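Apart from one protein chain that is not included, each protein chain of the complex appears where it belongs.
This part shows chain A:
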(Lines give C-alpha, C1' and ligand atoms only; values in the text may rest on other atoms or scores of the structure.)
Protein backbone atom coordinates (compact mmCIF):
# COMPACT_ATOMS: atom_id res chain seq x y z
CA UNK A 1 0.00 0.00 0.00
CA UNK A 2 1.51 3.30 -1.08
CA UNK A 3 1.21 6.00 1.53
CA UNK A 4 0.89 9.12 -0.64
CA UNK A 5 0.50 11.22 2.49
CA UNK A 6 4.18 10.54 3.30
CA UNK A 7 5.23 11.99 -0.06
CA UNK A 8 3.03 15.05 0.53
CA UNK A 9 4.53 15.40 4.02
CA UNK A 10 8.08 15.35 2.61
CA UNK A 11 7.21 17.90 -0.09
CA UNK A 12 5.37 20.32 2.21
CA UNK A 13 7.85 20.11 5.11
CA UNK A 14 10.88 20.49 2.80
CA UNK A 15 9.27 23.37 0.91
CA UNK A 16 8.14 25.27 4.01
CA UNK A 17 11.37 24.57 5.94
CA UNK A 18 13.75 25.55 3.13
CA UNK A 19 11.76 28.65 2.13
CA UNK A 20 11.56 29.94 5.72
CA UNK A 21 15.31 29.41 6.30
CA UNK A 22 16.38 30.95 2.98
CA UNK A 23 13.91 33.87 3.16
CA UNK A 24 14.88 34.79 6.72
CA UNK A 25 18.57 34.70 5.86
CA UNK A 26 18.07 36.67 2.61
CA UNK A 27 16.05 39.30 4.50
CA UNK A 28 18.87 39.48 7.05
CA UNK A 29 21.36 40.16 4.24
CA UNK A 30 19.08 42.83 2.77
CA UNK A 31 18.75 44.58 6.14
CA UNK A 32 22.49 44.25 6.84
CA UNK A 33 23.23 45.93 3.53
CA UNK A 34 20.70 48.67 4.30
CA UNK A 35 22.42 49.28 7.64
CA UNK A 36 25.61 50.05 5.71
CA UNK A 37 27.45 46.82 6.56
CA UNK A 38 27.52 45.02 3.25
CA UNK A 39 28.92 41.52 3.86
CA UNK A 40 32.14 40.88 1.98
CA UNK A 41 34.14 37.67 2.02
CA UNK A 42 37.87 38.20 2.10
CA UNK A 43 40.11 36.04 -0.10
CA UNK A 44 41.02 32.68 1.40
CA UNK A 45 44.19 30.74 0.80
CA UNK A 46 43.64 27.40 -0.84
CA UNK A 47 45.86 24.46 -1.40
CA UNK A 48 45.46 24.62 -5.16
CA UNK A 49 44.48 27.04 -7.86
CA UNK A 50 41.01 28.04 -6.67
CA UNK A 51 40.66 31.79 -6.74
CA UNK A 52 37.29 33.02 -5.67
CA UNK A 53 37.97 36.69 -5.06
CA UNK A 54 41.30 38.39 -5.46
CA UNK A 55 42.56 41.05 -3.00
CA UNK A 56 42.03 43.67 -5.73
CA UNK A 57 38.43 42.57 -6.24
CA UNK A 58 37.66 42.63 -2.53
CA UNK A 59 39.21 46.12 -2.26
CA UNK A 60 37.03 47.38 -5.10
CA UNK A 61 33.94 45.74 -3.57
CA UNK A 62 34.70 47.30 -0.18
CA UNK A 63 35.07 50.71 -1.83
CA UNK A 64 31.72 50.33 -3.62
CA UNK A 65 30.04 49.24 -0.37
CA UNK A 66 31.49 52.18 1.58
CA UNK A 67 30.35 54.62 -1.11
CA UNK A 68 26.84 53.15 -1.10
CA UNK A 69 26.69 53.30 2.71
CA UNK A 70 27.73 56.97 2.63
CA UNK A 71 24.96 57.80 0.17
CA UNK A 72 22.33 55.87 2.12
CA UNK A 73 19.14 57.90 2.66
CA UNK A 74 18.60 56.24 6.07
CA UNK A 75 19.24 58.05 9.34
CA UNK A 76 21.65 56.59 11.90
CA UNK A 77 18.69 55.39 14.00
CA UNK A 78 17.11 53.66 11.01
CA UNK A 79 20.43 52.02 10.21
CA UNK A 80 20.68 50.73 13.78
CA UNK A 81 17.14 49.34 13.52
CA UNK A 82 18.03 47.64 10.21
CA UNK A 83 21.09 46.10 11.87
CA UNK A 84 19.00 44.74 14.77
CA UNK A 85 16.46 43.45 12.25
CA UNK A 86 19.23 41.77 10.26
CA UNK A 87 20.57 39.89 13.27
CA UNK A 88 16.98 39.00 14.23
CA UNK A 89 16.47 37.47 10.79
CA UNK A 90 19.72 35.49 11.02
CA UNK A 91 18.62 34.20 14.42
CA UNK A 92 15.19 33.29 13.02
CA UNK A 93 16.88 31.36 10.22
CA UNK A 94 19.04 29.44 12.72
CA UNK A 95 16.04 28.73 14.98
CA UNK A 96 14.04 27.49 11.96
CA UNK A 97 16.85 25.00 11.20
CA UNK A 98 16.95 23.74 14.80
CA UNK A 99 13.14 23.48 15.04
CA UNK A 100 13.09 21.63 11.71
CA UNK A 101 15.70 19.12 12.91
CA UNK A 102 13.83 18.67 16.19
CA UNK A 103 10.47 18.13 14.45
CA UNK A 104 11.99 15.57 12.09
CA UNK A 105 14.34 13.73 14.41
CA UNK A 106 13.17 14.78 17.89
CA UNK A 107 11.20 11.62 18.60
CA UNK A 108 14.22 9.45 17.86
CA UNK A 109 16.55 11.75 19.82
CA UNK A 110 14.23 11.64 22.85
CA UNK A 111 14.18 7.83 22.64
CA UNK A 112 17.97 7.76 22.27
CA UNK A 113 18.51 10.02 25.30
CA UNK A 114 15.79 8.23 27.30
CA UNK A 115 17.28 4.85 26.51
CA UNK A 116 20.81 5.88 27.48
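In this text, a residue touches a chain if its C-beta (ideal position, glycine included) is under 8 Å from a C-beta of that chain, and two chains touch if they have at least 3 such contacts; residues count from 1.
Note that in this section contacts and distances are computed from a predicted model.
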UniProt lists the protein of the undisplayed chain, choosing from "PucR C-terminal helix-turn-helix domain-containing protein", "Extracellular solute-binding protein", "Phosphate transporter" or "NADH-quinone oxidoreductase subunit H", as "Phosphate transporter"
Even though one chain is not shown, chain A touches it at residues 1-3, 6-7, 9-11, 13-15, 17-19, 21-23, 25-30, 32-33, 38-41, 43-50, 52-53, 61, 64-65, 68, 93-94, 97, 100-101, 104-105, 108-109, 112
